[in-house]
Every structure is written in structure tokens, then in C-alpha cells.
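Of the protein chains in this complex, all but one are displayed in their positions.
Moving on, here comes subunit A:
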Amino acid sequence: MRINPEFRRNVWVQFTWTRLLAAPLLTVIACYAFLLVNNHDYRLLQKVAEFVGGSVIVGLWGTRRAADSLAEEVSGGTWESQRMSGLGAWQMTWGKLIGSASFVWYCATIAFLVVLWSSNRIEALGGIGRPPLQVAFDFYVGGLVAQAAAFSIALLLLRKAAQYRRLTITLAQTCGFLVYFLFVRGDFSEQLSVRFRASGLPSNETFWSGGSPELDLARGFAIGVTCLWSIIAAYRLMRTELQYRSLPWVWTLFLVFVLVLGISASPAENAYGWLAIPFLVFVLLTYLSFFADNRDPVRYRWALLALRDRNWFEMISAIPWWIISYVFAAVSAVAIAWSLADVVGVESMREPTPAVRMFIMAVGHPSASLALVMLFMLRDLLVLLWLSCSPWRSKADVAGIIYLALAYWPLAAILWISGLPHLLPVVAPIATGNIGTDFVPIGIELAFALFLFYARWREITKLKRR
């Protein structure tokens, strides 16, 4: 059998005899000491071992290793050689993902054995221990989800900010740990259900079925599907990194998956109810994929030239993901607007806040508000592209985040508090029912943003030689 060379290399680096022997030895000593000071409380030992094995070893340490596996190659100058190797994207992905955390998995397995042993002791004393399959699932599948997420985010970030190694791996690790915490440790679904009920908005008891017998199955399904998508994401990003040219069908498929999931999860009985959550997710994904993209003007120009030459493969392979997400959001918006009555009744809220009242105002003219959302997004994308083509393009992401943080709510809040709600469409996608005040301001903003971007685009595509 031919072992994946990247996996084998990681194992060489990770496993030394000292480490191999020290890990179980220290665990045995620690467990013995723990039982001594805690009066042989096996239930407590089981909880601590599960926490350490899951949250600390797999969730925290494993995500760090997964993210660092790439960062240390980049900073160590070995990444170029790896990209030049004959290893394919899949071999590279799993070799790094599993290999870099191989010692983590070894330690997690020791923790798993401690959980099993303590469960066994608890059951021998007449108690009920933890089901081994569930613990194994949490450790291994949950850990893989978190590490694949951290690995993917590290791949994305290192394309943009390889020089900030610590920052990027910490960010990737944090995201990976959050995924682990939310999906595996945090009972995300139950929390959501409780929050929906507390907010007074309707919640669906069958889907967000906190405490129902199907919860474990649903939870397992959610973790499994997330795991699958995380690994696919890591693989596709690795393909891009290794200069494979590929059509963005996986991203499109993911958006379709979001759509199907949103529709099937919705308790609503009409199109606008089904599409509301997918629409919001598409909006969010448009911004996220925009920031994840390296926004290389050369690649965009290449896509435009391919379009001009009707070279469809080149054009589609160079198309940025955020455009696809925007199209999905736009189509969902049109579908929602089509299915909506002009005014939707909203259940009365207990002491609605200004933000909720703005929301009620927006859904009072849903079609116009949806159109405004799409136009405001377009404006934002143009402004962010302008920043990306500017001489300070290396700081475009930070500038873009600051812009987005300040573009909406402070001005909207000031206008609202100043008693000028009819001017809200100038700064936020909240329709008032007056076509003039709703669309003229955003039209002017769009034209200005387009002018800024086009001027910069002309400048940057006017090539100068060194």
C-alpha cells in the first residue's frame, strides 16, 4: 500500500518516541491523581476527560494544528516546493488535514479511552455511562468538522495575508473552534429554539425540536453534513491553490444546498416564507465570499476578455463566487417579491425597539425593500471593488469592513432619532412607499460608486512597465 507522502511526512515530524510514550504515561498519572483527590469520582473524571479530549485537544489544539499546517509551510519557505510536487489536491488536503493533527488524534484517542474506562467503572457501580458511539462521534467527526473548517479558513486567509501568520492561524483556529463549539458542544439547535420562543417570534417545534427523540439523529446529520462541506471546501480551495482551473459548480451546488435546506427547514406554507432564510444567507454569503476572494483585477480582466472572446470555460472558471451568490440572492429576492402581497401583517411585538420598528417599516413595502437590498448590496460591492483596485489594496479588507460597519446603522439611527424616517432609504434598504425617495438616492449613490470604480479600473488596467 502506498501511504500518502504528505501524511507520512507529518507523522515523521509529529511522532517521536518521547511523545508517543509520554502522552499515555502522563495521562495515567494525571487520572490516578485526579481520582485520588476527588474521592474516586468516576463521573467527574468522565466529564473532565470528555471536556479535555473534545474541547481542548480536538477543538482547540487540533484546529490550531490544522491551521498551522499550512502557515508553517508558507513561512518556512516549503510551500512552493509542495505546490511543485506531484501530489494532487486531494492527497495534499487529507495528508495535511489528518497528518498535521495526527498527534492530536493520538491524544484524543487516549482521552476517549479514559472516557470509556470511566463509563465502564460507572456502569460497574450501577450508574449509566456515556454511550461510546456518541463520544466517538463527537471526538472524531466533530473534530474533523472543526479542523477542516480551520484548515479551509487558513487556506483562504493565507492567500491574502501570509505575512500575518499568527493572526491568520489564530483567526482560523477561532473559527474552527466556534464551529466545534456550536455544532458539537453547544446544543446549537436547542439554544435556537429557546431564543425563538423567548423573542415572541414563532418557532417550529418539529424542526428545532429541543429535547425531542430525533434530536440526536438531527444533530448527527447536521454535524455529518457540515463535515462533508468543510472537507469539500478544503479540497476545492486546495485545488485553486495548486493552480487547477475549475468551474465554480461546487459553490453553486452549495448555494443550492442552502436553498433546499432553507426551504425544507421552514415551517411556512408559502414561497416568501420558504425563501426568507435562504435569501438572508445568500446576502451574507455574498459579502463573505467577496471578502474571501483575493479580488485580483488581472483575473477579472481575464474573465472579461474571455467573455468578449466567448471563451466560456475561461470566463466561468474565472468568475468570482460572490457574483454567483449575488445572483442567487437576486433570484430569491425576485421570487419572494413575486409571492408577497404588498403589505404583510406582522404580529404585534412587545415594546418594539427602533430597530424592530424599522424592520416592520421595511416589510410594509416588501418588494421595494427587497429591490433596495439588492441595490445597496451592489453599491457596497462597487465601493469595495474600488477599494480593492486602489493603491492601498493590501488594506482593502480592513477598509471594507470599517465601511460596512459605518455605512448603515449609525446614519439610520441618527435619521430615525431626528424624526426623519422618510429619509431612511438614503442610507438603508428600508422602503417608505414613495418611489422617488426610495430609489433616487440609491440610484445616485450607485452611479457615484460606479464612476469611482470605473475610473480606478481604467487606471489599474492601463499597464505600465517597470
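Points to keep in mind about this one:
Assume contacts are C-beta pairs under 8 Å (C-beta built on N, C-alpha and C of every residue); 3 or more make two chains touch, one makes a residue touch a chain; residues count from 1.
One rule holds in what follows: contacts and distances are computed from a predicted model.
The listed options are "Dipeptide transport system permease protein DppB", "ABC transporter ATP-binding protein", "Pseudouridine synthase" or "Protein-glutamate O-methyltransferase CheR", and the UniProt record of the chain not shown names that protein "ABC transporter ATP-binding protein".
Touch with the chain that is not drawn comes from one residue among A:Pro5, A:Pro24 or A:Gly220, which is A:Pro5. The chain omitted from view is touched by exactly one of A:Gln82, A:Gln173 or A:Ser266, namely A:Gln82. Among A:Val56, A:Val141, A:Leu178 or A:Leu242, only A:Leu242 touches the chain left out of the display. Residues 2, 5-6, 8-9, 12-13, 73, 76-78, 80-88, 242-245, 296-298, 301-302, 389, 393, 459-460, 463-466 are the ones on subunit A that touch the missing chain.
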